[in-house]
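Here's a structure for you.
Omission of a single protein chain aside, the complex is shown with its protein chains in their original locations.
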Amino acid sequence: MKKVAIVGASGYSGEELVRLLLSHPDAELSAVTSRQYAGQMLGEIFPKFGHHPRARTLRFSEPKAEMLASQAEVVFLALPHGVAAEYAVPLLQRGCHVIDLSADFRVKSLAVYKEFYGHEHPAPDLLGQAVYGLPELYRAEIKKASLIASPGCYPSSILLPTIPLLKAGLVKPSGIIADSLSGVSGAGRKVEPDFLFVECNESARPYGVPRHRHLSEIEQELSLAAGLPVTIQFTPHLIPINRGILTTLYLAPEKHFTDAKGMNELGEKITACYEAAYGHESFVRLLDAKTLPDTKNVAGTNILEIAWRLDPRTGRLLVMSAEDNLVKGASGQAVQSMNIMCGFSESAGLL
Amino acid sequence: MKKVAIVGASGYSGEELVRLLLSHPDAELSAVTSRQYAGQMLGEIFPKFGHHPRARTLRFSEPKAEMLASQAEVVFLALPHGVAAEYAVPLLQRGCHVIDLSADFRVKSLAVYKEFYGHEHPAPDLLGQAVYGLPELYRAEIKKASLIASPGCYPSSILLPTIPLLKAGLVKPSGIIADSLSGVSGAGRKVEPDFLFVECNESARPYGVPRHRHLSEIEQELSLAAGLPVTIQFTPHLIPINRGILTTLYLAPEKHFTDAKGMNELGEKITACYEAAYGHESFVRLLDAKTLPDTKNVAGTNILEIAWRLDPRTGRLLVMSAEDNLVKGASGQAVQSMNIMCGFSESAGLL
Amino acid sequence: MKKVAIVGASGYSGEELVRLLLSHPDAELSAVTSRQYAGQMLGEIFPKFGHHPRARTLRFSEPKAEMLASQAEVVFLALPHGVAAEYAVPLLQRGCHVIDLSADFRVKSLAVYKEFYGHEHPAPDLLGQAVYGLPELYRAEIKKASLIASPGCYPSSILLPTIPLLKAGLVKPSGIIADSLSGVSGAGRKVEPDFLFVECNESARPYGVPRHRHLSEIEQELSLAAGLPVTIQFTPHLIPINRGILTTLYLAPEKHFTDAKGMNELGEKITACYEAAYGHESFVRLLDAKTLPDTKNVAGTNILEIAWRLDPRTGRLLVMSAEDNLVKGASGQAVQSMNIMCGFSESAGLL
Partner (left out) sequence: MKKVAIVGASGYSGEELVRLLLSHPDAELSAVTSRQYAGQMLGEIFPKFGHHPRARTLRFSEPKAEMLASQAEVVFLALPHGVAAEYAVPLLQRGCHVIDLSADFRVKSLAVYKEFYGHEHPAPDLLGQAVYGLPELYRAEIKKASLIASPGCYPSSILLPTIPLLKAGLVKPSGIIADSLSGVSGAGRKVEPDFLFVECNESARPYGVPRHRHLSEIEQELSLAAGLPVTIQFTPHLIPINRGILTTLYLAPEKHFTDAKGMNELGEKITACYEAAYGHESFVRLLDAKTLPDTKNVAGTNILEIAWRLDPRTGRLLVMSAEDNLVKGASGQAVQSMNIMCGFSESAGLL
């Protein structure tokens, strides 16, 4: 049993990490921190964990890197951007493995980081050793890493469907549009008027248009896949569900098809491409030709669903994906990375 | 007071027509039909109207054209596609004004109708006299019409934001993408598993991809505005709200901008274009530069909200709209057409 | 046109007052106050009112009694408990009519007020002149009043169904239980974690058990009706709807029935009692024997629905009511009082 700690365990990602780690067969939750709740029992603050024996003995503590380093071998950082790096540095120095769920180590370029996050990077020296924690792409690197930059919720839903197609040269790297719908937990446990029940219920609205911060990591990874700089259009929307991201991608096939035969040939290539990329993956579900993604079918799971359609009228390729923003989009993916890094079964605690 | 009737008053559009017409200052609801509820009192079937005196005397009747023609001067058809035409023919012959909320008279081309609706047009002779009931576009024609083909819910949310830009030559007619989110009432009162509460709640999903029937009327009207055939990409999604459509449009400016100055100039033209088209309209709300559309701000009203953003990173123009699919997307718009046709104040019963 | 002002126009009750008063035929909204939004245009803060000409000229102002007294003849106070009284005193002195939506003037007993609200009454001298603004009960007094204490949302849903039965001696004044379900807007626009979307959605929970503040006014009015001190059991629950209160009342018939005949006789008396009390009322809907109340049938309206059932197995009388907590439970009822007080049609602006 590996001892693991969660820094910032009272937000939605932190709470979801608690859920997953409490029942993880190879990990023991040894510390949870929260400034607000320090001293209180885990089960008191989150009654839903009250039946778990650990929740009746484990108390929230103040987040102190030194202490944490003595309590855990793996530390998850579920902290705001900019704050996470402060903990990563001392924890790594003391030999911990760190899995950061914030954006602090996702973007390799200091300039891009500053452009999107509005301040200098807090720990540029560590950027080189951080691995982007998308297991389906960087499994080998994650295995050897000590610092994981776990991806954002939107990026997971966009990158997994797009990258195999880009790598295979099946779609053009230009003109990509990603239109995403997110559940309200994606905003975190932010106590702001916009996220009150009455303001979200019976509401559908775009936000962060046209330049959401997640673009920085999305474009970085798409550019790596395409081998050239990629700029995309990304529009997030808020819809009244607790969990889930539904992304619709508008892509242009590299080779234009003009008839049914051309469409079929392209379709077969797409099928083969996805099958090669994800046919063996535990957490990517390729849907059959009759089925479209639905967030309710992935809620509470670490699975990302993908479906696609070629449109003979416009020549475009539509790819649609669904994931749980708190699981495959955050905490589940972070646990998946931990499993790989620690040599556990990759799906341990995630099925 | 004009006598008006609703054929098919038990579906969601019909029920919304009842709501609007019961409190309309110039109209008297003289007949409501429903095969299922014939003989029963309006207020029994819809307790929510029970406080209205009319709901305690008016009974649902069987839909019979002859009888209706003697009861009403204006007849709304809130019937399924294909069925509406059967009523339109005899009602028009008997001198009624007919406002059809189905798709039967929206598409001018018999071939396109057949392609999208799967059967021959039921009343081709009437197509010539039908006016597409989008008042902001066809006000003069509606005034003189006796047969109105009231637009679909998605088309309203796409056409109103797009047509002025196309007419002004500000955006390219090619490559248009419309990504729409719809509340569940958009499916009508269909008793099917897909629309059960448990299947829709906590769910977000695309459907009808890639060829939704509303494309036929959308492309017809965009083509008329552009002066050449327009093909668009349209992706509807179902989200768990009762009412509302949120549409995000991806458009390419006709003249590419390369710097802030170019962007500002284009922005001013767009502002001027929308102001000219809708600045004086009662039911189109042009949002200021800080505000984005939200379905909750139009629910229950006949208003369509529009906002737009130029994206300097991609060169695209994003236009977003919100409407209530049952009001501006259906019954409210139909009443607006009635008001124009009958010489009432255009906003009578709609504010 | 009477000039009216709203103090505290940015909360949910205040916003609902804005909605109702903007389209009121006899009232002109001359001032809206909000500390937070002072200086900003009504239509900027609430885009949903943006289509109304008044919303494009009226700005939020700081709440200053002197100024308000010069701007309006009727002033609505949509302020927290304890704060409202501070405004009522100077406004009344300056000759305004005041309709207070807080609890400040609802409870006649200073001791009970202190027991339930935890502080001394802020303006005991005014208590004598305040009229409890439940029009169906105190219409004559409201007509002559200058200070209205508009009832709480739960009280309206409990008092209207219970008082006629108590007055008629049909039910026992002891042992009454009121079990209520409330939509989240009932909590006001409180930016607290408990009212975030994610915390309310997919949640049903009791709260404020066993001593909610509204008990003070409920028991005061029930005691007046019964002619002796009444203590009741009241359990509020929070459920994931925006608007609506559904109350289920458990009552003991004064005369126990033992057979079908006795039950029928009692049933006829109940029917007659309700018919006499509310048969002529515009805003109470007595449901037929086949129909039960449903919050969706009253949402957005000033109507309270009532249904009842005698249970031959237990001998109890169940009475169920539904209302919109923001309309009949707050702002609509306040406007109804204004209509009576000012000599307008009682239903002006409410249908």
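Order of writing sets the labels: A, B and C. Residues in every chain begin at 1.
What we mean here is this: a residue touches a chain if its C-beta (ideal position, glycine included) is under 8 Å from a C-beta of that chain, and two chains touch if they have at least 3 such contacts.
This is a predicted model, so every value here is computed, not measured.
Participant: Of the chains you can see, which ones touch the chain that is left out?
Facilitator: When the entire complex is considered, the left-out chain reaches A, B, C.
Participant: Who touches the missing chain here, C:Ala38, C:Ala204 or C:Leu228?
Facilitator: From the options C:Ala38, C:Ala204 or C:Leu228, the contact with the absent chain belongs to C:Ala204.
Participant: Given that one chain is not shown, which residue among C:Gln71, C:Thr235, C:Thr271 or C:Ser347 touches it?
Facilitator: Selected residue, touching the omitted chain: C:Thr235.
Participant: In the full complex, which of C:Ser146, C:Ser223, C:Thr248 or C:Ser282 touches the chain missing from this view?
Facilitator: C:Thr248
Participant: Can you work out which residue in A:Val83, A:Val112, A:Ala252 or A:Leu287 touches the chain that's missing from view?
Facilitator: A:Leu287
Participant: Touching the left-out chain: which of B:Ala140, B:Leu196, B:Leu228 or B:Ala272?
Facilitator: B:Leu196
Participant: On chain B, what residues meet the omitted chain?
Facilitator: Spelled out for chain B, the touching residues are 12, 184-185, 189, 191-193, 195-202, 240-242.
Participant: Name, in rising order, the residues on chain A that touch the hidden chain in the full complex.
Facilitator: With respect to the unshown chain, the touching residues of chain A are 23, 44, 47-48, 50-51, 202, 282-283, 285, 287-288, 290-291, 294, 296-298, 300-301, 303, 305, 351.
Participant: Please identify, in ascending order, the residues of chain C that touch the omitted chain?
Facilitator: Residues touching the hidden chain, for chain C, are 177, 179, 181, 183, 199, 201-207, 209-211, 215, 231-233, 235, 237, 239-244, 246, 248, 250, 292-296, 299, 309-311, 313-314, 316, 318, 320, 322.
In the analysis below, only the chains that are shown with their structure count from here on.
Participant: Can you compute the centre-to-centre distance for chain B and chain C, using the mean CA position of each chain? Integer Å is fine.
Facilitator: Going by mean C-alpha positions, chain B sits 37 Å from chain C.
Participant: Could you work out how far the Cα centre of chain A sits from that of chain B, in whole Å?
Facilitator: 38
Participant: At least two other chains touched by the same residue of chain B: list those residues.
Facilitator: Residues 202, 294, 296 of chain B each touch two or more of the other chains.
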